[in-house]
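A single protein chain has been omitted; all remaining protein chains appear in their positions.
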Amino acid sequence: MSGLSWLPVALLAVPLLGALLLLAPPPALRRTLRLYGLAVSGVVLVLAAIMVATFEYGQAARMQFTLDLPWIPGLGVRFHLGVDGISLPLVALTALLTFLCFVYLGVGDGRGQGQLLRPRAGGSRPRALVFTLLVLEVGMIGTFLALDLLLFFVFFEIVLIPMYFLIAVWGGKARRAAAVKFILYTLLGSVVMLLGLLFIWAQAGTLDMVELAARHGAGMSRAVQVIAFLAVGIGLAVKTPMWPLHTWLPDAHTEAPTVGSVLLAGVLLKMGTYGFARIAIPVLPEGAAALAPWLGALAVVGIIYGSLACLAQRDLKRMIAYSSVGHMGFVLLGFATLTTVGINGALFANVAHGLITGLLFFLAGAIKERYSTADMPSITGLLATLPHLGSVLTFAAIASLGLPGLAGFWGEMLALLGAFDPAEALSRPLFLTFMVIGGLGAVLTAAYFLVMLSRVTHGLPGSKAVPVPPGTVLAASGPGDEATGPEASLAIGPSDETADARLEKTGERIGLLSHMPDIRRYEMAAWVPLIVLILLFGLWPGLLLSLTTPAVEALLGVVS
Amino acid sequence: MSTTSSPFPLLIVALPFLAAFAGLLLSRWPRTRRPQPGAAEAKGQEAGHQHRGGNRRAAWIAVLPTAVSAALALWLAAAQGFAFFAERAVDPVGADYGEIVTGTVPITLTLQADALSGVLGVLVTLVALAVQVYSVGYLHDDRRYPSYSAFISLFTSAMLLVVYSGDLLVLYVGWEVMGLCSYLLIGHWWEDRSNSRAAVKAFLVTRLGDVGFLFGIFVLGISADSFRIADVLAKVPEMSTATLVTATMLLLAGVAGKSAQVPLHTWLPDAMAGPTPISALIHAATMVAAGIFIVARLFPAFLGARPTLDVLAVMAALGMLGAALAALAQDDLKRVLAYSTISQLSYMAGGLAAGSDHAAIFHLLTHGAFKALLFLCAGAVIHHVGSNLMSQMGGLRRELPVTFAATTIGFAALMGLPPASGFFSKDSLLLAMDGAVSGAALTDAAALLLYASALATVVVTGAYSARAWLRTFFGPGRTIALPEPQPGTAHVVDTREAPPTMLIPIVLLAVPALLLGFAGGLHLDVGVATISVVLALLGSGVVYAFWRGDPVADPARILGPFRVPCERAFYVDSVYAALFVRPILALSRLVVSTDDRVVDGAVRGSGRTARGLSGVLRLAQNGNVQLYVSGVLAGVLLIVVGAVMFA
Amino acid sequence: MHIVYPAVVSALLFSIGVYGVLARRNTILVLMSVELMLNAVNINLVAFDMWLADVLHSGQVLTLFIIVIAAAEVGLGLAIVLALFRNRQSVDLDRLRALAEPADPATTADGDNGAGGDNGARADDHQPAGLDTVTSPQLTARGNGASDQGDGVGRPGHPARRGGNA
C-alpha cells in the first residue's frame, strides 16, 4: 500500500499546481479557462476514484495511503496524510462536488447565467474564480486527509479564505456583510478550536491523530478532556453549525453564488462534523462522555429550531440553509450517542446531506437565475412552467426530508436508533427524550419541505402577473438575459416600499415573458451524478455503512 | 420454519419498481419540446397528439410489468395452495439478499412470501393491475399520465415490499415510499391549491404516525436483537409486557396514521382530491390496509400486550361509528366512500382487537375488492357527470347500466348482504367481537363498547350505502350544464358509458367483490348473520322511506340537528388546526423573529460592541501625527521601564 | 573623565529633542528637533568610543556617518517640506490630517434622525464590520447592486469609503 502513498499528495498537489499555473500567463489561458478548471478538477476526481478503487475495503479501520514526513521538526509537526473508512467517502465527495461545480460553470456554451466563467460586463473575473475554487479544493481535501492536528487546522483554515472571496466577489447584493460575518464567525470558532488542539498537544505531547486516537484518552485527566472537548467542540460546532452558533450560515448561503452554496453546504459543513468523528470523540472519550448530553440537547434543539425556522421562511435559499441546521442536528445527535450506530448514522447523514443539499442549492440557484428572485411566494407553478426543474426539485426535497429509499433517510434513522440505545455512560431516558424530539423534528422537516413544494411547484404559474406586451417591459429594462440586467437597472431607484413591490412585480413579469428555459444541458450534467448517488446510497446504504463501521468501531475502541 | 428459496418475491417487487423508472425516463423519449402553457390551448390538438403517443407507451410500460407481477403473485399463492384461507401455516418462500451492517442490530434484506403475504400480494397486484388498466381510459388525455402511471408502479412496488419483506426496517422503507406515492398522486392535479394542501396533509399526518412506527420497530428490534420479523416473533414470549406494550403502542401510532384510524384519520377524506383510481388503489384497497396487515403480521406481539388491544378496540369503536355517521352526511360521493373506508378499516381493527387476525385479513381482502370496485364505479360516474357531488347526480341507472350493476354489487358487499363477499367477512368479524365480549382478550367494557358500536355501525352503513345508491342512480335525472373542466376534476367525456379500458376492470373486480366470500370456507354463525342482515336492512329501509317521501331532498335529513356535525366529521379538523397547526405556525414565526433578534442579535451585538469600543479608540486616530508619535514613545518608555525593572 | 557627564548631557538633549518633535507645529522646527536627537546620539557614541578605547574607532566613525546621513536627511526632509508647502500652502503638522478618517456626514445624519438604525437607507456594503446589516437583505444594499460590481472587491473594510457608523 505504501506504493500508492503519492496519491494523497497528488490529490493536494494537482489543484494547487493548477491554481498556481493560473498566476503565470494571463492571456494564454483565458480562452480555455472553462476547460482548464474542468480538466484540473477532473484529474483530482480521477485520483479520488483511483483511491476509492484501490482502497482495501477489508481493512477500512486502518489508515491507508499514509504519508508521514517531518514538516516542522522543531515543533514535532508532521506532514502526515492518510485515509480510512471515515475520510474516504468525504474525500471522494469533495472531489466530486468540486468537479460538478466546474461542470456547472463550464460545460456547454457557457451562456447560462450561473456560468460565471464567461467574461461578461460587470466583471465576473473567471480566472480568479477558477483559482479560488482550486485553492478551496486543496483546503477541503487536505482537511479530510490530514492526520496531524496542526496540519488539520492549517487546512481547516485555508478553506476560509477562498470561501470568503467566493462570497464577497461573486455573491448577491448583501454579499460583503455576509462574507465578513462568515469569516469573522468561523475564524472565532477556529481560534477556540486551536486553543483546544494546543491544549491537547500540551497534555498529550503529540499531535499525531492516529496515535492520539489509539490511546483513547489515556494520559489525560477527565478535567483536561472536558476542557479540551469543550474548546475543540465549540470550534467545530461553529463550522457544523450547531444551534445557537448557526447564524452565519443563512446569510452566507443566501448571498453566496450557486457554486459557493453548493460547496459550503456540501463540503465545508462536513469539515466540522468530520472533526467530531476524527478528533473530538476518539481523542477525548471521557470529555465526550461528559459533554455528550449537552451536545445531544443542542442538537435536538437545532433540529426543531431549524425546522421551525424553515417553516416561516420566504427565501428559498435561506430556507435550505436553515434546513442544513436541522440536518446537522441529526448528525450531531448521532455523534452525541457515542455508539457505533449513532456515529455511523452521523457519517452517513453527513455524506447524504452533502449530496442532497448540494443538489438543492444547485436547484435554488437555477430557480433564482430564472425568476431573478428566490422569494417563494412570488414563484408559483414551477411544475407547469419548468416541469423538469420542478420534478428535480421535488426529488431533492423529498430526499432531503428523509424518505426511506433515498440517501437522506438512513443517516437520520441510524442517529435516532443510536439515541434509542446510547452508550452506557449516558443517561438513557435523556436520550430517549432526544430521540422523540428528533422524531418530531423529522415530521417538521417533512412539513416545511412539503409546504415549500406546495408553494413553489404547485399552483398555476404566475397567476399574479398581468400579461403585458413583451416589448414595453423588456425595452425598458434591457435584455433580460443578463444576470443582473433587469434588477440592476431597477435597483437604483429609491428603496422604499413601493419600489420594492414594483421591483418584484416587474421581475416576475420579465421572468415570465422572457424565455425561461427548462433544465439546460450543463445543469443536467452537474445534477445527474448527484441524483444517481442519492438513489444509490438510498437503495444500498450498505455501500457506505460497511466502510464506516469498522473505522468507527476502531475509533470508539469497541473492537480493540 | 425453513425458507424455501425462490426468486419470485424479488421479481414481483422489482418489476413494478423498474417499470416506474422506465415510465418516468422513457415515456417522452426522444424528448419533444412541450409548448408553453399559454400556447397549449391554441395548439391543443397538436399537443394532444404528441402526448397521446407518449401516453400509449407509458401505458404499456405500466401495465405489462404489473400484469407479470400479478401472474407471479398468483402463482406464488397458488403454489402455497392459498394457505391463508385454509388457515394453515406454510413454509415461507423467498430468499435472503444479504445484510447491511449498522454498528448494532443489522438490517437483513429478506423477501419472502408466507400464507398471509401470499394472498395479500395477489390482492395488491390484481387491484393495481385493474387500476392501471382503468387509468389508461380515465386519464387518456392527461399530459402527465406517464408520471402518474409510473407513480402507481412505484406504489405497487412499495406496497409489495411491505407485504413480502422479512425485515422490519425494509418493511418501513416500503411503508414510507407508499406514503410518498400517495402524496404525489393525491397532488396529481396540483394546479389546484386545495389538492396540493390535501396531499401535504396526507403525507404529514401519516408521517407523524410513522415516526411512532419507526420507534416501535426500534423497541422490537433492539429487544429481540434482530429486525427480522421471524426472529422478533420468536422472541416475543421472552419480552417483558412493558416492552411489548411500548412497542405495540408505538406501532399503533403508525397503524393509525396509515390506516386512517381515529386520532389520525383526518387526511383520508381530503385525500379524495386525487384521481379516483388512486382513491381506489391507495386509499381504499391497499395502502390504508397496510396498517391492518402490520398488526396481523406482528399479531403475537399484540396478543402479548393487552392494554394495546384495549386501546385498539376503543379506537376502532369510535372510528367505525363516527366515520359511518360522517359518511351519512356527506354530499361528495368520494367522501362518502372515504368515510366508509375509515369505518370499514375500523371494523378490521376491531376484529384484530377482538383477537381474530384471520377475520380481519379476510375482511381486508373482501373490502379491498369491493371498495376498489365502488371507487372505480364512482370514478365512472364522476367521469360521466363531471362532478363529485351527489346533489348533481341522479337517475343514472339507465345511462350507465354496467356501472349501476357493479355499484349495486359493491354496496351490497359493503352493507354485508348475502351473497356478496362482505357478508361473509363482516360476519366473521362480528362473530369475533361477539366472542370477545365473553372472552378474555379484552377488558369487558372495551369489548362491549366494540360490539355495540359494530352493530350500530351496521345500521348506519346500511343507511349511507342506501342513500348513496339511491341518490346516484335513482330519482330524477339532474341534468345540469356541465361546467368547464377545472384542473381539479376528471375530464368530461360524452360517451354514454365509460370506455372499455374503464369498464373491463370494473366488471373484473365485480367478480371477486361478489364471490370472494366463498373462498373463506362457509363457517357461518346463523344468529349473528341474521342480526347483521336485519340491522343493515333496517338502516337502509329507513333511508328508503325518507327518500320515497321526497326523492329530490337529501335523506341525510334524518340526522336532524346532528347533521352538520356529521358533515363536518365532528370538527376534528378544526380542533387539530387550532391545537397543532396554528400553534406550530405561530411558533415558527416566533423562532424566526427570535433567531433574528436574540440569536443573531447577540452576534450582531458583539459586532456592534466591538465597533463601539473601536469608536472610542478611534477618537485618538485624529490624524495628528505628533499624537501618534507621543503614543509610540510612551509605549516604548513603558517597555523600557518594564525591561529595566523586571530584567 | 566620568562617562556619566556626557551620557547625562546626551539624555537631556535627546529628551529636549523628543519634546520638540512632539510639541512643535512647524515642520522645520520638528526637523531641528530631530537634529537635536541625532546629536544626542553622537555625544554618546563619541563618549563611549573614548571609554571603550576602541582601536577601530567605531564610535567616532559612526558619528561621522550619522552626521553625513543627517545632512542627507535634512536635505530630503526639506525637499519634502517644500513639496508639502507647494501642495498645501502650509507646513503646520496639525493641519496635515490626511491620515484621519474623513469627517463623516453619515454619523451626524444618523445621530440627528436617530431612526436610521442598523439597516437604514445609508447602510452600504463598505462597512468594515458589517455584522449588523446582514439579516434583512431586502433593506440593505438596495441601490448599489449595479455600482459595486467590480470596485474594491478585495478591500471590504476600506476606511476611506466607510459608510454609516451605527
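Per-chain numbering from 1; labels A, B and C assigned in written order.
Assume contacts are C-beta pairs under 8 Å (C-beta built on N, C-alpha and C of every residue); 3 or more make two chains touch, one makes a residue touch a chain.
The rule is short, and it goes like this: contacts and distances are computed from a predicted model.
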item	value
Per UniProt record, name of the chain withheld from view ["Urea ABC transporter ATP-binding protein UrtD", "Putative Dipeptide transport system permease protein DppC", "NADH-quinone oxidoreductase subunit J" or "Multisubunit sodium/proton antiporter, MrpB subunit"]	"NADH-quinone oxidoreductase subunit J"
Contact partner of the left-out chain, one of A:Ala13, A:Val52, A:Ala128 or A:Ala525	A:Ala128
Touching residues on chain B - with respect to the absent chain	624, 626-627, 630, 633-634, 637, 640-641, 644
Residues from chain C at the interface with the omitted partner, ascending	1-29, 31-33, 35-36, 39, 42-43, 46-47, 49-53, 56-57, 60-61, 63-65, 67-76, 78-83, 85-86, 91-94, 147, 149-155
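Just so it is clear, only the chains that are shown with their structure count from here on.
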item	value
Chain whose Cα centroid lies nearest the overall Cα centroid	A
Whole-Å gap between the CA centroids of chain A and chain B	35
Mean-CA-position distance for chain C and chain B (Å)	77
Cα-centroid distance, chain A relative to chain C, in whole angstrom	45
Multi-partner residues of chain B (each touching 2 or more other chains)	600, 603, 607
Per-residue multi-chain contacts in chain C, two or more chains	128-131, 134-135
Touching residues on chain B, where the partner in the complex is chain A	34, 37, 98-104, 147, 169, 172-173, 175-177, 180, 183-184, 187, 190-191, 193, 195-197, 199-200, 203-204, 207-208, 211-212, 214-215, 218-219, 222, 487, 584-585, 587-589, 591-592, 595, 599-600, 602-603, 607
Residue ranges of chain C in contact with chain B within the complex	18, 21-23, 93-94, 96-101, 118, 128-132, 134-135, 165-166
In the complex with chain C, residue positions of chain B that touch it	596, 600, 603-604, 606-608, 610-611, 615, 618, 621-626, 628-630, 633
